[in-house]
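All protein chains of the complex are present and in place, except for one that has been dropped.
Right after this comes chain A.
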Amino acid sequence: MPEVLLEYQSEIWLSIGETFIMVGFSILAALLIGLPVGTFLFLCRKGQLLENQVVFSSLNLIVNIIRSFPFLLLVIFLIPFTRFIIGTAIGTAAATVPMTIIAIAHYSRLAEQSLLDVPKGVMEAAVSMGASVKDIIFKFLYVEARSALVLSMTTSTISFISYSTIMGVVGGGGIGDFAIRYGYLQFRTDLMIYIIIIMVIFVQIIQYAGITLARKIDKR
């Protein structure tokens, strides 16, 4: 292992842990809130089961606004909200607030688009079999879209890692922040390059795992 990595070993592990916390919370929020929001967006679309133009347009607008915010500005814009929720706007815990908000918006859009690929006939067959909305979601929609949903989550997770590098501005830490503080600001270019390599390896592992899982569960 390169000497510089050994020298900063403990700080690097700490930073990786902080990144895992931020990305982990983001994934959790994406699954627990983003997926339901994306599903609701899909179902409220024109011609879908819960068609409601007002609800769809409003939710669509909110998701679009959050996604179009430059992330750095979103983090700063949300400082009062973060302080209200966590009690402080500084630190890894505080950094999870903007991360979870962008995660929800990001994954809800990708989930909605994944569900659009489910053939309309499958929904029609479900309705004709007497399925409730809950049945249609869990026994039909998610079953048919599961491969696309996994791929979307893979894409989102990689974006979350990228977003997490910005969190240094509010003391969120993370591996990206470590690269900036120790590598760039202290002129340790070699350290920065090694950290970038570590991040590239992370992304490759996540991408590989996502594609492998998606292939395994895709029986089409």
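For the reader, a short list of remarks on this structure follows.
Operating definition for what follows: contacts are C-beta pairs under 8 Å (C-beta built on N, C-alpha and C of every residue); 3 or more make two chains touch, one makes a residue touch a chain; residues count from 1.
To be clear about the criterion, contacts and distances are computed from a predicted model.
The chain that is not shown carries the UniProt protein name "ABC transporter domain-containing protein", picked from "Cation/acetate symporter", "Fe-S cluster assembly protein SufB", "ABC transporter domain-containing protein" or "Universal stress protein UspA".
Touching the missing chain, out of A:32, A:61, A:76 or A:143, is residue A:143.
Looking at A:9, A:57, A:132 or A:212, the residue that reaches the missing chain in the full complex is A:132. Taking the whole complex into account, chain A touches the unshown chain at residues 119, 121-122, 124-125, 127-132, 135, 139-140, 143-144, 146-147, 217-220.
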